[in-house]
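What follows is a single structure, written as structure tokens, with notes after it.
Every protein chain except one is present and positioned as in the full complex.
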């Protein structure tokens, strides 16, 4: 491996982290603004023009809060909880293709930190590890409400991982690869996966709501029943880390939705732009298109949050196990039959 | 590469010992999770990416979380742990010694089958190859394994169902 690649990847990773952080920061503002708009209010508008500095003010506030430790023997685990959440929220971005390759200074720069051939499974692995952050934090808080919140969050995440995996299997059957880069590249033109897999997309969408612990599946932090859920005992920047991790994982899961089902960086007329202005320009536009798609999904997350009330716990489990999983299995069977028929006809 | 192997092995062995030695059941479960992660690291060093990620998803991501669930909900304390009777202690020690003897014997007797490892560049670990091997060469055991899983699942469902006294 030559040094240029290491430097290139290093810069790329730093940029991706910075973008993720920036998005997570401004998602907090966007959430409040969008909530306000849905409720015919104005939202935060005092810090900076239109509230543009609000996330900085929030961060400053969190930093200056008192650090509180509950009476627990597991101080280390108490700190490890938010750290694990944050790490896993950021780790996923390693396999996401942010764009096609660019040609800079005479060398091809692939806009993906690493294209491993099990990219999709890697995302799942990271997701399943993300449960630990919540569980350990909730348990180490030495508080019944925290433990209950952690239990709810993790059981929900485990349950919905199953349906999510089954939804993805259809996609894998169609594309024949687990690498996110290849899945993204395969959607060139109008072959977006959502057109071929609408049911799978809906299942995946619902499951990613559950995986990110957002309304209508935010039972883990249900204020009325559990005070604050797993982060009841957290304060200061540890609390901030949990919140930040939630927003970062929202960004990442929006990205995955866009990459898997909505054509990633592909946009209609990409070939025409390439023939007129060259591959670099076309691919740079592609990056912006991807980010526009991500922003749409983030907006959709918030839109749903301020529309749908929280599910009850039994409804949640019923939806996960009795609706989504059979639906996903039926989807697999139908997809299999169609692929088989298509192969025979060809 | 060799130092990486030694570091990983040290982590694996250390966390495995801590799993057994730590008094708090939650701590030992978390050490076991770390142990699993380092084993997954070993897989990665074999360049077996699929095994690596499946190991993480299945063992660390699903099984250990369910274990943690039960431990957390049972609320085990040090006070709950009873002293075992002497007979079972002796039995445990004897069993351990026997297993250790067998393991040691295999280690001493065993000889490296291949003296030298070479990088052939052949693709043996990608999901495509794995799937072909599983569904062509090992079709029957594979299907049997799935039937076994199904049976255990049905068993679990039956166990958790309430029994009706009438009918």
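Read from first to last, the chains carry the letters A and B; within each, the first residue is number 1.
Basically, contacts are C-beta pairs under 8 Å (C-beta built on N, C-alpha and C of every residue); 3 or more make two chains touch, one makes a residue touch a chain.
Note that in this section contacts and distances are computed from a predicted model.
> Per UniProt, what's the omitted chain called: "Xanthine dehydrogenase YagR molybdenum-binding subunit", "NADH-quinone oxidoreductase subunit I", "Putative luciferase-like monooxygenase, FMN-dependent, CE1758 family" or "Carbohydrate ABC transporter permease"?
Going by its UniProt entry, the chain not pictured is "NADH-quinone oxidoreductase subunit I".
> Which of the chains on display does the removed chain touch in the whole complex?
A
> Given the contact definition stated above, which residue among A:42, A:292, A:329 or A:342 touches the chain not shown here?
The missing chain is touched by A:42.
> Among A:69, A:306 or A:321, which one touches the chain that has been omitted from the display?
A:306
> If the hidden chain were put back, which residues of chain A would touch it?
34, 36-42, 45, 202, 303-304, 306-308, 319, 323
Operating definition for what follows: only the chains that are shown with their structure count from here on.
> Indicate the whole-number Å distance between the mean C-alpha point of chain A and the mean C-alpha point of chain B.
Chain A and chain B have C-alpha centres separated by 29 Å.
> Contact residues on chain B for chain A in the complex?
It is residues 26, 30, 33, 49-50, 53-54, 56-57, 60-62, 65-66, 68-69, 72-73, 126-127 of chain B that touch chain A.
> Can you list the residues on chain A that touch chain B in the complex?
Interface residues on the chain A side: 74, 77, 116-118, 121-122, 124-125, 127-129, 131-132, 135-136, 139, 147, 150-151, 154-155, 158, 161, 178.
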